[in-house]
Every structure is written in structure tokens, then in C-alpha cells.
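Only one protein chain is missing from this complex, and each of the others stays in its spot.
Chains: A, B and C, in written order; residue numbering restarts at 1 for each.
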Amino acid sequence: MSDTNDPRVQAAEDWWETSIIKMRPGLIEFRGYPIQELIGQTSFAQMIWLLLRGGFPSAAQASLLEAALVASVDHGPHAPSIAIARMAVTCGIDLNNAMASAINTLGDNHGGAGQQCMELYAHIRAAIAEGRTLEEGVEAGLDWHIETYGKVIAGFGHRFHPVDPRAEPLLGLVEQAARAGVVSGDIPPIARAVEAAIERRTGRTIPMNIDGATAVIFAELGFAPPLGRGLFILSRSVGILAHAWEQSEAGGRNKGPMPKQIPFTYSGPQTRRFESAGDVDLPSNPEVKP
Amino acid sequence: MSDTNDPRVQAAEDWWETSIIKMRPGLIEFRGYPIQELIGQTSFAQMIWLLLRGGFPSAAQASLLEAALVASVDHGPHAPSIAIARMAVTCGIDLNNAMASAINTLGDNHGGAGQQCMELYAHIRAAIAEGRTLEEGVEAGLDWHIETYGKVIAGFGHRFHPVDPRAEPLLGLVEQAARAGVVSGDIPPIARAVEAAIERRTGRTIPMNIDGATAVIFAELGFAPPLGRGLFILSRSVGILAHAWEQSEAGGRNKGPMPKQIPFTYSGPQTRRFESAGDVDLPSNPEVKP
Amino acid sequence: MSDTNDPRVQAAEDWWETSIIKMRPGLIEFRGYPIQELIGQTSFAQMIWLLLRGGFPSAAQASLLEAALVASVDHGPHAPSIAIARMAVTCGIDLNNAMASAINTLGDNHGGAGQQCMELYAHIRAAIAEGRTLEEGVEAGLDWHIETYGKVIAGFGHRFHPVDPRAEPLLGLVEQAARAGVVSGDIPPIARAVEAAIERRTGRTIPMNIDGATAVIFAELGFAPPLGRGLFILSRSVGILAHAWEQSEAGGRNKGPMPKQIPFTYSGPQTRRFESAGDVDLPSNPEVKP
Partner (left out) sequence: MSDTNDPRVQAAEDWWETSIIKMRPGLIEFRGYPIQELIGQTSFAQMIWLLLRGGFPSAAQASLLEAALVASVDHGPHAPSIAIARMAVTCGIDLNNAMASAINTLGDNHGGAGQQCMELYAHIRAAIAEGRTLEEGVEAGLDWHIETYGKVIAGFGHRFHPVDPRAEPLLGLVEQAARAGVVSGDIPPIARAVEAAIERRTGRTIPMNIDGATAVIFAELGFAPPLGRGLFILSRSVGILAHAWEQSEAGGRNKGPMPKQIPFTYSGPQTRRFESAGDVDLPSNPEVKP
């Protein structure tokens, strides 16, 4: 493509190779589609799909994706990411920076449950495809999850909501889409069977939560599990922005986690004198733990 | 609201006050709307509007917002944020972390042009409302911009595209919406007059770019200028995620900015010996510049 | 330097030009000093100086820098950055990510006071150099600060400590260093005169805080004001790491800002029904504020 004999120029051009966007002066194409043909024609949800997957969804598939994106936008200031966004703006940084500090924390425990739950469903689906019954597949899937991610099954149970009000509406939409042939409908029975199996194992009802329900949608739509996390981030970014902006309008400087009338507890050593560094040696051969 | 006489509990509850979300066990409302009534009923763009503004847009207003969100999703690996997202995943961090490092850089020069351009349009609109002509308002606005943000007028000109292929389609949609009474139509003439005034002042055609065009939309829809940046972030996050994901699938470890066959130039002092710290004093009374 | 006729290779090599580090296979030099001569010979504080300034400080200058770095390491969980670091690790992200979310918030209000105070001192020093008296220079400096950064004078007063226990020990060290000829001694009288002038203006004693005192040191050592922020970040990163690590050892998942027994206050609209998007129009021509 390059008009040089110096292979390093070609190496540099290839270093940033992408199949997402083509750019020439005056031209921008996404996955082959000129941008000017997409503006005003496609929804934001369809554009998300195009960039992540390489082609367009049907309108019905896009609607399903859109429902999942709508459902996860925010969970209030008790969520670490939302609190962080609000604290961050009071430190005198801009909205992009406050959003970054917050989005950064959407890690395995805070934004990764959907991804883990998609992996669980995929394991179960694969087991069934190999000839196991639904119940056997679910049991094997749960064993796999416990070994890989521990006993808190991703996508089920909520520390705040006895029943998560977002789960059933989402699941209802998938089941409706399955009846209409928009998606396979393989995953909802798997998800419900997981819920039943958890109840069997624990003796308690631990209902599906938002992550378990969006994982059903994302899996039915054929997204890879890590994109379950990615889509959640796109959705939650909206709440993060809204809270950062609300705090920005409210003002405040250096907002800590609690008002200062409530001090934090100190649990370290009593006041002591500093003699000199050499007087207070640590053992020179401490235990190194793996 | 609290059942205590200890005012610190109330202070703590108020510390995180918000008007965006109401949460009780089993209940989530956004701006007063129960979440289960929104799932499957509203588009993602409408939900963005609800959280940022407190009410719903009309379908036509939401479409206009959607067009702006679609247009800005990505500008390829030459954009620092996109390159950073791709480099970041090769360092062994997760998608949320890679996205955070990238979104963080959508600062004044990389994600703030829309915000600055909205301020420019608002200045001009205010001047006209006070009785100045369009041309006088534009001249005053440009003077304000140059004093505040410098001579590179935010929203006009592009270092890569002689004509930005995204600008006209967006502007066309606003003008169409204005004819339909969806928006006021005040801003497009202002934007076109800015373009003309820049040409008058510089002798060169410096056409409106994506930021100048989305600023028209956001301003017509009544968003505050800092939300111009916020909406751009929501849009560009899509491209950031797509590139992070593509790089993640491609693999690679510790991707630098260029292949290592191309070394960087060193322009510092020649090799020298370290004698001892005290021998190489800096002046003890250096100039302190403000 | 390059053995090619293709100017793009040279352009690429120059794109990342630096005077800080020279690298060839098997060779690393910082500012001209081979790394193997520095290891075991220089302190960490001297190395910080070398990278930021291009040469080495005297031992006495390095000690003064070291005192400032020691003084600012931590201010406990009421500081947003520290709280954020602790919350972040409970979200399942690594220490580097938790530190990034926290360091990111060391913005104008939370890590920038030292920089602003250094600018204030520099203004006053420059006024004196132009022939004004100390008192005139201080008055002019305060006026400049109020116009630029507002009435909260950076480096003076503390919302928690009536007297900041870190300020006097630091100032004592500078004054001692000035008597020994290590630094000029120009800045301490300026800083004390600012304190007196604030008292004159407000009628209240608003004593110098940690930022005001470290600004004296950094200014005496000839650092540019933005590096006052940079050095503070290097120092506070230690506390950020220590708290992230302590939280990591303590465990916990998705630590919010307060225990969930204390809910947040909701101040938005009452519960309402979602009819359809079009029914709840916002004004189509809202006020755009600059």
C-alpha cells in the first residue's frame, strides 16, 4: 500500500492495522459503510452493534440490545463507581476525568458479573450440545463457576434487592423475541434452571439479577462474554455521567465519602516516639508468602 | 426521613442526596419513572436524555440526539484515545481499565471542542438576543473565543479532513428538524455565519467539523455546554471499546506506539560519569517563573 | 541518525524524541548517566530530581526535597483520593488500576494547591524584583490569586486542622537551609507575609498548611509550579498504595461510600407513570447558557 522500499514504513502502517474504520482525507467508513449514509439512518444501539460485530442487527435484535442498555444505566450513590464519579468532580477535574476514574472500577466484582454469567450459560449450553440434559449441564456449569469464580454465582442474588425489578421485564422481552424467531430462545430456560439449581443447592431462593438477565440477552444476541462487560460499561457510563454532572452543578470541594462530623476509626498502634530508623528494625528475614 | 435523633445520620444520608435515582429494596425509579416501565419502551438515547435532563424528549428530539451520538463513535488509531485503548489492553488490563485510560484523555483538546463551540454559539445567540446583528454577534463571539481558548476556533477546521464528511449530514438534519418545528433553528445560521466570518478573517475556507456540527445539535436540544463533552464521551466510548476489543482479540503484549525497528531519537546530554551527587549542583537560587 | 532515505522513518523516530533517556540494546542512560552507575549510589529523591530537572541536586537540596515528599504521603480516608483507592480495590481491579483512579482525582482542588501557591509566591517574588516592597508585592499577589483562583488562598487554612502540624517543621527546615546557603531564603518571608496579609484582610488567623509549606520548598529548589503538583502526586501515591493494599488485605466487595444501613436521600420527582416519550416534551427552545 505504501510507496516506499523501506520496510519499516510498511511495518509502521501495519502496526495500527484495524478492520473497524477506514480513513482517507474527506472519507470515513465504518466496517465499509460511509459515515454519511449512517447518520440519521441508524440508531445508537445499531451503531454500537456495527462497531463491535462488523455488521448490522435486525431491528428486533437491536431493540433487545437497547432494552439491556436501558436497564443498567445507574444504581445510585451506594455503587462505588457512582460515588467515585461524584467525589472526583469535586476534586476539580473535568467530566472525562471523573468518568474515567469511575469506569475504571467496573472490574470483576462491579462490572464483570455479566461476563462471568455469560460464560456460565455458554458452559451449560455447550454441555447440552454434547448430549447432557439441561439439569446435568446446569450442575456441571455451577461446579465450573464455583471452581473458577467462587460461590457467589454471578448474575443471581442481590445484596440490596430481594427481587431485582429489572430482571423479569428483560427476561420477558427475550422470551417474546424467541417466540418471534428473533433469537434462538436457548438461554432463558438455562437461566431459569440455574436459578432453580441454586435454590436446590442452598435451600434459599436467590433470584436472577440484572446481570443474569442482561447476560441472557447478550448471549442470545451472540456477543462474546467480555463484550458483556463492555456493553455494561457503555450503559453504566450514562449514570456515571449524570451523577458527575449533578454533583458538578451542586458544587462542593473535595467531597469525601462521609461528612467530616463522622470521623474514621483508627485501629493502629498507640502514639510512639521516633528514635531513629535503625532502632526499630523489622526482622531481616521475614516470611515470604506466595 | 430517618428515625434517629442523631443528626449525623441525617447528615450522612443527605451527603449523597440525588434527584436522579430513588432506590428501596425491590424498587428502582429514575427521575420518578419505575425502571420496569422503561425497559423495552424507551430507546437508549431517550434514557440518556432522561438521566441528564430529568424528563423525556419527543421522538423527533431523540432522533436528533441519536444522529449526533452515531456520528462521533470513532476516528481511528491516529486519535490518541483510540491508540491508548489498544495499547492499554496489551498491558494485561481489562476492558474497563483500557476504556478508562482512553476516556480520561478526552480533555480540552481531544473531547472538549464541542463544549467550547457550544459556548461560542451561546455567546453569539445571547448577543443577538440583546439586539446585535448576526454578524456583530459572530464577531464578538470570535473575539471572546480567541481570548478564552486561543485562535484555533473549536468546531471548525480539521487537520486530516479538508472537508469533514460528518458535518453537512448532521447540519442537514437540524435544519430539517427546525422546519418541522422540532427545534428553534436559531443555531444553524449562527454556525454558518461563524464559518463565513472565519473565512473573512483568515482568507481561507475552514469548514465546520464534527464538533461544530454536533454542537449545533446539542445547543438546539438545550444541553448545557459541559454536557456536549459528556455526550461526546458516551459516543466515542463505543469506538474505544471496539478498538480495545479488536486489539484484545489480536493479542500482543505491551504494544508501544511504533514497532521497535523504529527507535526514538535521543536529544539529551552525551554520556557522562556520575561522580557524586554533591559535585553536580544546580544553582541554589534558580529563577522561579509564574 | 537513521540509515534510510525515506523521510517518514526519520519523522517517526523524531516523533518520540526525548532528552530524558537514551536506550540501545544493553544500554540505558538517564540524562547521560549510565544506569549502572546510579544504582546503589543515588537516593530515590535524587533520582526524581535528575529525571525532572536534568542534573543532580546537592545532598542538602535533596534532603529538603525529601522532607517535602515525606510530609505529604497521606491524609486518611476522608480525602477523596484515599477513599477512592480503597473503594476501587473492592471492585476487583488491581493495585495499578486502583491507584490510577485515585491519582486521577488529584486535580486543582485536591492536588493543585501547591502549584497555585507556587505561582502566588512567584508573582510576589517577581513584584519585589521589580522594586516593590514585600507588603506591596504580597497585596498584588493576593489580588492576582483572588482573580485567578478565587478567594480560598491556596496553601493557607485547613478545613480539618486549626493548625496544620506539618507546616512549621517544613518551614523550619527551609529557614535552616537558607542560613546554610543551600537555598536563597527568599520565599519563607514571602510566605509568612502572605499569612499576615490574609489575617489583615480577613481579621482571622488562617495559618499556612502543608501545601503552602511544600510550595516554599519546591519554589526555593527551583521547580516549576506544575511540578509542585507532580511532586505532590509522587508523595501522595505512597498513601494511596498503602490504603489500597490495606483494603485489599481486609477484603470486601464493592465498597460503597457508607454502610448500606445508611441510605442516600432522594430529592427528585415523585413516582410517575411513563406514558410515551412524546407525551413529556421538554421545551423545544430551551435557554442555552454559556
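The criterion applied here is as follows: a residue touches a chain if its C-beta (ideal position, glycine included) is under 8 Å from a C-beta of that chain, and two chains touch if they have at least 3 such contacts.
Here the structure is a predicted model, which is why all the values come from computation and not from measurement.
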Identified contact with the non-displayed chain, of A:80, A:155, A:212 or A:257: A:257
Absent-chain contact - pick from C:126, C:140 or C:238: C:238
Absent chain, residues of chain C that touch it: 8, 11-12, 15-16, 18-21, 23, 25-28, 30, 34-36, 38-40, 42-45, 47-48, 51-52, 63, 66-67, 69-71, 73-78, 83, 86, 94-97, 99-101, 103-108, 111-112, 160-163, 165-166, 168-170, 172-173, 226-227, 229-230, 233-235, 237-239, 241-246, 248, 258-259, 261-262
Chain A residues touching the omitted chain (full complex): 1, 9, 12-23, 29, 31-34, 37-38, 41-43, 46, 53-59, 61-62, 93-94, 96-97, 100-101, 104, 118-119, 121-123, 125-126, 181-184, 186, 219, 221-222, 224-225, 257-258, 262-274, 276-290
Hidden partner interface residues of chain B, rising order: 4-6, 8-9, 12, 76-81, 83-84, 87-88, 90-93, 97-98, 100-102, 104-112, 152, 159-160, 253-258, 260, 263-264
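What we mean here is this: only the chains that are shown with their structure count from here on.
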Most remote chain, CA-based centroid, reference being chain C: A
Whole-Å gap between the CA centroids of chain A and chain B: 22
Gap in Å, rounded to a whole number, between the CA centres of chain C and chain A: 32
Contacts with two or more other chains, residues of chain C listed in rising order: 9, 12, 93, 97, 100-101, 104, 257-258, 263-264
